[in-house]
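What you see is the complex with one protein chain gone and the rest in place.
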Amino acid sequence: MTAPVLSIRNLTVDLPEGGDRPHAVQGLTFDILPNETVCVVGESGSGKSITSFTAMGLLPRALKVSSGEVIFEGRDLLTLKEEEHMRLRGKRMAMIFQEPMTALNPCYTVGNQIEEVFQAHSRLTRAEMGERTLDLLNEVKLPSPKRIYHSFPHQLSGGQRQRIVIAIALAMDPALLIADEPTTALDVTTQAQILDLMNELKQRHKAGIMFVTHDFDVVAEVADRVIVMRRGEIVEQGTASEVLNAPRHSYTRQLIDAVPRRTRTAPTHEAGREVALDVRGLSKTYHIGATMLGEAQTIHAVKPLDLTVYRGETLGIVGESGSGKSTLVKCLMRLTDPTTGQILIDGTDVAASSRGALRASRKDMQIVFQDPYGSLNPRRTVGDQMVQGPLNFGARRADATKRAMELLQIVRLGEEAFWRYPSQFSGGQRQRICIARALMLDPKILIADEAVSALDVSVQKEVLDLLRDIRRRMNLTMLFITHDLRVAAQVSDKLIVMSEGEVVERGSVAEVFGNPTHPYTRKLIDAMPGQTWEVPDMATLGPASDL
Amino acid sequence: DKANDTATLLFTKELDNANLYYTTAREGTVVGYSAFDTLMYRDPATGDYLPCLATEWEWVDDKTLKLKLREGVTFHNGEAFNADDVVYTINTMLDPAQGIKNKGLVSFIDHAEKIDDFTVVLHLPAPYPAAFEYLAGNTVIYPNEYYAEVGAQGFSMKPVGTGPYMFTEIVPGQSFTLERFDGYFKDSPKSAAKIKTIHVRTIPDVNTQIAELMSGGADFIWQVPTDQAEKLASRSGLNVISETTMRIGYITMDAANRTGNSPFTDPLVRKAVNHAINRDAIAKALLGEKAQVINSACFPTQLGCEQDVTTYDYDPAKAKELLAEAGHADGLTVEFYAYRDRQLAEAMAGMLAEVGITANINMMQYSALSDKISSGEVGMAFMTWGSGSINDVAASTARFFTNSAWDQSHDQEVADWVNTGSTVVDVAERKENYSKALKKIADEAYWVPLWTYPTNYVISADLDFVPTADEVVRFFDMSWK
Amino acid sequence: MAENTASPAKPRDQSPRARMLRRARSHTGFLISSAILILVVLIAILAPLAPHDPYKQDLLARTVPPVFLGGSWEHILGTDALGRDFLSRLMYGARISLSIGLVAVAISAVIGTTLGILAGFFGGRVDRVVLFIINVRLALPGILIMLAVVSLFGGSLMTVMIVMGLLLWDRFAVVLRSATRQVRSMEYIAAAEVQGASTLQLLVKDILPNIANHLIVIATVELAHAIILEAALSFLGLGVQPPTPSWGLMISEGKEMLLFDSWLITIPGIALMILVLAINMFGDGLRDITEPEGRN
Partner (left out) sequence: MLRYFVSKLGLALLVALTVSSISFLLVFAAGDPAIAIAGENATAEDVQAVREFYGYDRPLVVQYGSWLWGVLHGDFGVSTYFNQPVSSLIGPRLAVTMTLGFLSIALALAISIPLGVLAAMRPNSALDRIALSIAVFGQAIPNFWMGLLLIMFFSIHLGILPASGTDSWKSFVMPMIVLGTSATPAIMRLTRTGMIEVLGSDYVRTARAKGLPQRKILFKHALRNAVIPVVSLAAVQLGFLLGGSVVVESVFALNGAGYAAWQSISRNDLPTMQALILIFSMFYIFFNLLADVLNAWLDPRLRGN
């Protein structure tokens, strides 16, 4: 057996005083072999990033390693002098980060930023560096490398930037590559390309790769071995097929069970023929005045489109980032004024109503936003924010409070939540509060704009279940916006696919998935990771090992 | 300093314009004496008028003055001095189109006439007794050809005169430099220049001035506040000289009710104010030994400045009584304006407060305050007046009691006396009229005449300089020890 | 370093205010500066207990040095050039200087906050107009305008306060504009909007509480600024009118004697410096204490 590239022994990193637990990671032990991709999965805050940073020597100052060894090429990195570690970084070990949009310095050309690695770690001449850089740009499959070389980061798309980051990481042919959620911020199609690239590079460079992610589909796509972490500890590790298909630990099972199936799990809903929402020729054009960034621009965020949603139906709206989903929603809610078109609810055209009339019709349509942190006012108690809506529409405070208490129960939060501030709740809990708040006004239509995208899979599952439950109970009409096809498939009755402000495909879930007509839809579906992996049925597995 | 024969003098305010008809500032007067000459020269010690550019003069009648001019005088630029220069200077400055600022310098003349190359006649529109004061003061003579060539503005950048010093450099607002004029005419009543270069710089802050003086960066400062001057006196290497000036301080009160609701229409109130202020104590404590309390509305040595007038001694009890009598037993609140000497104003306000007059101090810029006074919006103000160093009541009292915009009492009787005093030629008659006026002013307590202002000079021990009472620094009197 | 580790927020303690208080209690700079400020405020309030009448002059006891420089206990900090008790004037001066600062800041806070919030909230044309006004204000050399106005109207306490108030609002406007913009784009504002909140409600209940920390921090900065500015105006002879004993005026009166009786300027100078220092430290502390709140 070959010697491991990285070997972590009994690593414990302390959290500063006052944290929610004493250790960021505790008693970690695992190896990474050359030519092997080890996926580290686990919920948010489980210590995945801390582990990567420790290996790279980039641990924030607030955190201290209290015990253990990190052996890399025979040396314990923890006892290494900072300068020596510095010489290893970028040369023998490299790292790719989650957020490609901000990972590159906006002030320098990407060529310059790649060459820096050579300047720091080699004695190449300028010309050689330039040549090697162009080779790298070719290797990560960037089109017209010459042009890219002289581009600034802001002139490149997210996927292109992530390739630059990968090129930087590969520059010196490192033995160890750490990728911390390298595709989470990218849309599916780009993600698919990056994952392909990673697989290819592993083979070519024979590097050991530590791949941090929380997405089991991605794990299924790239992993040789899998490590599952929870609250700073490893709960399970094994080969990819072992962990994915026969998870032993109950936590792993819980995680995998939460992965949305590609098939619809909600019972088919008997949609009435009554129209809840009718949208005709709706479009939205943004005009951006000239700035230093360039000339004035006109953006057709949503091109004229028609929609009909029947009462009790759930319409899923999917499409990659920037396809106009949120703009559509904002127009529907009249948070922004549509450029053209009609929005008919019960025969009233919301798009044409005056400010005053609008307030009245707002009752009918409510929304839950993506960011559970940003959609609650940190300075008002939960209860205060919940009762505000009914009060605005003339309800009595006592009634509103009573209703709020009920709804808090329904979203499975205690009544005491009423008196607390948002900062005292976790993301999932906050999202439930937002749902409860939206329901305070007894809306006919509920819009969820990426309402679960920011949540961990397990939490995501809970919230989806909750939404489904409520929808049934209250006979709600729902518009469900997401970029995750699996999620869309799971909750929707009908789907529309948007691309560049246009609806390119519409139909029932089965139609869209089973028989996509538009090439864009096909591309989207093909790009979904982990297609070869069927989520195992937990019920068929034996009892969990930790029980 | 002595080594390079350059005396550095520090002024608080700058010379706004070296063309002296365009400035009313003291700095202009000072420079005028050294860089230019006038037709006559008044001996600062005796007060006699001595021949300067004119050698002889006689009154042909009340309104006609004939002057014989000196021969052999040249301007700094080599131009010879003759009657053309005198006639040109006076007639040009009289032309309203020139827009000169210091009109008083020539306004008593109607026009000048050339008789021959060295004889001129000045025609006055009306008899003007104080004429010599001006002719010996700042009515300086310019070279006609040069002035015609460069014009008013050009002249202010490069002035040319006949005086003992000539301008070599002017940096507006910052400094100017004078150099000894070696061709200065021999028989001048002014002495010839002794120090080669006089460098005058403007430093607005007194502390900075003192710092420069103490660190050897300057040889001469003046108008130093008394407190500092006293402290500096004990320093070696420095001499402190205190000299009286013609500047007087006074409080003017709105006796004519121009503000509309003036409490000062009542003579009792005005007298109360007079009694309330301890002028002696303030003058002694804050202005120094040389300050003199005055009782009459003029500078004591001025011609016609009657000294035998009603006086009001410091008597707060009396003041309170008078106020009560005037119906202000509960006190009185007034706005009290001032433009300089904040400390003095404060001290007076403090004393007024003791007798029940709350005087809210308003410090303003001079121009703003004079605007306010002349448009009749000021009830009570602490002002000072320097008479332009003219030793004649015509330059002081006459300005403030002739029903002009500056007159706060509008007493027709007083105005008539003062006007007569300013226009008749006979000295005895003038004195008599002024005396009547000043007596009534004091009886009615239109003003609170306060004190004279001494000026403190601090000079380096190397420098020999004796200041004069007219607040004019004569550079040509300075020399190294 | 902000490694983006969105740690699961655990319900830990009560309201944002309670957490702020907890942070305040462990912030040394904040505690020290608060103590100093409380002291100054107390002095200002208790000024009537001063040993002497601050306006009572005595020309026979001028510039008596303070006790520690050989003076007497009668006048602990000596007397000024008109023989007024320096300690008493200093105590009243605290009152004047503080009220000048507070009133000026109150005025400018109202103007600046209104403009800033309007611009940030409504954006578009309103924003452009407000930006223009801010630009004009910034392009006007403020101190010169102040001098012009004060020399025109005379430097009564009122004038000085109002003029400063009318000229110091720019920072409020600039910062609150961007803070409001930021808050405006938060989803909780949209959420409140779809719940039928009126504009006024949004401004008062959702925007204002969330930008209040910026407001307070700027207010402290401007308070210090106003107090220093008043001293500068007094230096040029255009500040508060005598005999009102503002610290700025006392410094400017003392400056004449800087070279000889330097305590006349040193005492009020140090008092002023400590006050301004404390206000600034207080502001910094406040920033530290309130800032993390912005995140959740």
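Going by the order they are written in, the chains are A, B and C; count residues from 1 in each one.
The criterion applied here is as follows: a contact is a pair of C-beta atoms (placed from the backbone, for glycine too) under 8 Å apart; a residue touches a chain by one contact, two chains touch by 3 or more.
What you see is a predicted model, and the numbers here were worked out from it, not measured in a lab.
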(message) Let's see if you follow the contact definition: name the visible chains touching the chain that is missing.
(response) A, B, C
(message) If I consider the whole complex, including the chain that's not displayed, which of B:Asp371, B:Glu432 or B:Asp464 touches that chain?
(response) B:Asp371
(message) Considering the complete complex, identify which of C:Leu102, C:Val126 or C:Ile228 is in touch with the unshown chain.
(response) C:Ile228
(request) Just name the one of C:Ala18, C:Ile38, C:Leu140 or C:Met158 that touches the chain not displayed here. (result) C:Leu140
(request) Tell me which residue among A:Val5, A:Ile168 or A:Val512 touches the hidden chain in the full complex. (result) A:Ile168
(request) Pick out the residues on subunit C that sit against the missing chain. (result) 1-3, 132, 135-136, 138-145, 147-149, 151-152, 224, 228, 231-232, 235-236, 248, 251, 255, 258-259, 265, 269, 272-274, 276-277, 280-281, 284
(request) In the full complex, which bits of subunit B touch the chain not displayed? Write them out. (result) 16-17, 19, 22-24, 96, 99, 101-104, 152-153, 156-157, 171-175, 201-205, 207-208, 211-212, 214-217, 365-368, 370-372, 374, 388, 399, 404-405
(message) Applying the definition given at the start, please give the residues of subunit A touching the unseen chain.
(response) 56, 58, 86-91, 94-95, 97, 99, 102-108, 116-117, 120-121, 152, 154-155, 165, 168-169, 290-296
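We adopt the following convention: only the chains that are shown with their structure count from here on.
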(request) Answer with line, ring, star, complete or other to describe the graph linking chains that touch. (result) line
(request) Name the two chains that are joined by the greatest number of C-beta pairs in contact. (result) A-C
(message) By Cα centroids, which chain is closest to the centre of the whole protein?
(response) C
(message) Between subunit A and subunit B, what distance separates the C-alpha centroids? Give it in angstrom.
(response) 86
(message) Which residues of subunit B touch subunit C once you look at their complex with the stated criterion?
(response) 206-207, 210-211, 214, 225, 227-228, 231, 278, 281-282, 285-286, 342-343, 345-347, 349-350, 353, 360-365, 368
(request) Mind listing the subunit C positions that touch subunit B in their complex? (result) 55-57, 59-60, 62-63, 81-82, 151-152, 154-156, 237-238, 241-243, 253, 255-260
(message) Considering only the defined contacts, which subunit C positions touch subunit A in the complex?
(response) 1, 3-16, 19, 186-188, 190-198, 201, 205-206, 209-210, 293, 295-296
